[in-house]
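One protein chain omitted, others in place.
On to chain A.
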């Protein structure tokens, strides 16, 4: 089937989409946007987090056809923002696999709440796993992004 949706503000089209494939697969393999990562394909890790119609979702759990006509924003669409800079400055990136999903989740948190408490930050990031940093640096990065 053919899929039409808006990705990072641009109208995009993908052809020969299989009905059972995920939005994550479409983004990475058909639209050349490998920023969103595929690490578990079962909603557990959050590394595929994207905005769909303004709401953060796991792209691996959205069927491609469900994105028809929707507005998708990936980590590429919010690149070079203060969140990325804070992650770099705080040393919150090691292997980097979790980073794109965390950047989207933090971007959403700060859009809703300009001064989140530590428990609020932890709750907002509960769906994003990181195997490297032990999370402390990630919390530092969020606090830094809040200050900026």
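Everything that follows uses one rule, which is that contacts are C-beta pairs under 8 Å (C-beta built on N, C-alpha and C of every residue); 3 or more make two chains touch, one makes a residue touch a chain; residues count from 1.
Everything that follows uses one rule, which is that contacts and distances are computed from a predicted model.
Student: Missing chain, UniProt name, options "ABC transporter ATP-binding protein", "Fe-S cluster assembly protein SufD", "FtsX-like permease family protein" or "Carbon-monoxide dehydrogenase medium subunit": which is it?
Tutor: Matching the unshown chain against "ABC transporter ATP-binding protein", "Fe-S cluster assembly protein SufD", "FtsX-like permease family protein" or "Carbon-monoxide dehydrogenase medium subunit" yields "Carbon-monoxide dehydrogenase medium subunit".
Student: Could you tell which one of A:56, A:77 or A:100 touches the chain left off the display?
Tutor: Missing-chain contact among the listed residues: A:56.
Student: For the chain not shown, which residue from A:1, A:79 or A:95 touches it across the whole complex?
Tutor: A:1
Student: Please give every residue of chain A in contact with the chain that is not shown.
Tutor: Residue positions of chain A that touch the missing chain: 1, 18-20, 22, 41-44, 46, 49, 55-58, 60-63, 65-66, 68, 105, 123-124, 126-128.
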